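There's a structure below that I have some questions on.
Only a single protein chain was left out; the remaining protein chains are all shown in position.
As written, the chain order gives the labels A, B and C, with residue 1 at the start of each chain.
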């Protein structure tokens, strides 16, 4: 996902990306093993570690296990992830023993395109053989999508991102319905929750379902930025805004340079 | 192979096992990578390191790479093999990357039964399901037999060991003829030489062929202790006896306690 | 947090994680080894947890499927004691010192009772554990060709390579109910560091359903974190951490104590005679209440095995 841009609007003393980081952090439960990505996922995990989940175990694709980065990591292989970590795994171990071995409770994923079932495209816009825009590709996303106990998705809403059809399916979400993963024999649970700059969604029967609007957001804005008619939960809530403590930690401790906020 | 027993006969100032160790050491070429076993193979390798092959690289099944044991190792996993070694490989690496990876030039093997093609039995005497004598089994022998560039065999001669038919084939030699390994697609070359307490044999067209008698040994004694009519090389030699230097190193430096000699 | 949170399986799993996994050997065996279990006490010559095996005998477990590459003296004792229904292995000898007679009696004449065996090569056992650790149902490997082993072990199969068409041997994953791993040191969460011979300790830990780590020293998390590349088994796969100094004797722990080779040699005659073996067990297994008492009883005999010093050079993890 791109860094926070000029279009971020300040909504009652916090930015949409601060709201996303706080909302994502609240999804994490103490003691869970999390496969962490750089940027917002890293901020969310380190925020949760300082609040309700001091024993959250952070594992990075690069091999750092039990990382306690003393500075904001700027890449998935930042040296600060290794210093004072609990262990370093080779990438063979990370993929065969940790991910495929079923040791990861939660994985974070993002996508250039996301469909209503949480399937992701990070490969190409346009045709694969002659792409309009060539994106980076899967990296570890496809195997994270298959093996993590559950997936948390993060994205900024726009009709370009949330499209009815993906140009390429890089990583599976719920495929085309709620029980499709189980029928296909995928080991992990797939996307459980999506947090955007506007709202939160659960995947109910495998489909993205609006469950909470962030402060200042409206159903109309949500609808404008999705490529299909979104399903609504019966009891739509408002996301509690970031607390003082959350904002203090995010701004003063975790990302004082405002690299990702 | 059992330790030297009371039946060892002193032949001109050295024992048959000293002759075996010296003759085996002479087969090793500087710079080779050798998969070493405990007992005589270890003595032969460490003797060669002190003579013509200072850069012989010793690898033990237990994972020690480039071992320089400062005492006589008493098991394949002796701690002296690790201290000051060049590296330690996990057993997954030893078998997948070193052996199957084709990194081993020479392997040593021994057998409770050996047939004329160098096939080995270390599993059972009698029937597998109801054995008369249950032996230890393969360990790593079967994969050493398949993957090492060449195999050096060591054995004490007796009709019980050298039998026409094996009760169980644990590790393949040349199967039933000279080109059988190639036809079967085995990666390593198989047995090249066998050294016993009486003589040396090469495998010519895959068959054990007497090429050299140790000092004091005779063709008659050799024939009595084989279960078949042995093939003879056209130019039968006498093995040069252990030199003063070989005997000094074996007795005073490598195995002063006469554990294996 | 969503209100349905407490129903989520991940949360239940997290709630089971205690702050410290430290417990006594008696507690660990009581909680994590049950009658009928498939048990793997690993360690290739190095780091064999005799302390755990002896506690299993004291607690009278039965019908175990014992797995190890090298049954060694420990499984010879356990077979003699009658706790094993089946043995899965690749080399059953007394390393450097002759046969394992209790194993032989069980296989050759069904004493004390019939022992089922499932036999591989070392490579085969290593691949079985690597497959188990990776949660793959099998792994391909190049061994067994030209051997009679596949004829007596129908679990050895083969698969056709989709690229070359070549037929490659396979072994099925081994996923023990419990693996017991000795190591030099761990913190109370089970982050475990090993140096010297590694054997298949890592694969064993990842392959098993439950993992008991037994260590020479419990260290602070800070010690572990000073050298993260030394961590072989991460705490997240560990169920229990047991502090048991000298817990490998007569096996060894690099940097702590040497192998008691005299005992390995002596075992040849002890195991050859069932009555001598029985009195060994009575005195050294059933006659003590745990490893600490065993160590006391050994007395001076152990001190000659204490390790000399040969320290590694430190490396810099700074950035």
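Brief remarks on what is shown
We take it that contacts are C-beta pairs under 8 Å (C-beta built on N, C-alpha and C of every residue); 3 or more make two chains touch, one makes a residue touch a chain.
If you're wondering where the values come from, they're calculated on a predicted model, not measured in any experiment.
In the full complex, the chain left out of view touches A, B, C. From the options B:13, B:101 or B:256, the residue with contact to the chain not on display is B:101.
Touching the missing chain, out of A:23, A:114 or A:146, is residue A:146. Only one of A:86, A:99, A:114 or A:222 touches the chain withheld from this view, namely A:99.
Contact with the chain that does not appear here is found for just one residue of B:82, B:154 or B:250, B:82.
Considering the complete assembly, chain B touches the hidden chain via residues 26-27, 29-33, 52, 55, 57, 64-66, 68, 79-80, 82-89, 93, 96-97, 100-103, 105-106, 149-150, 187, 193, 202, 211.
Even with one chain removed from view, chain C keeps its contact list with that chain: residues 135-142, 157-164, 166, 168, 170, 172, 184, 193, 195-196, 198, 223, 226-227, 229-230, 252, 254-256, 258, 307-319. Within the complete assembly, residues 38-39, 61-64, 74-79, 81-84, 88-92, 95-96, 99-100, 119, 123, 128-129, 131-143, 145-147, 168-172, 175, 181, 184-187 of chain A touch the chain that is not shown.
Throughout what follows, only the chains that are shown with their structure count from here on.
Of all chains in the assembly, none touches chain B and also chain C. Centre-to-centre separation of chain B and chain C, using mean CA positions: 30 Å. Between the CA-based centres of chain A and chain C the separation comes to 39 Å, rounded to the whole angstrom.
Looking at chain B, one finds that none of its residues touch two or more other chains.
Among the residues of chain C, those touching two or more other chains are numbered 202.
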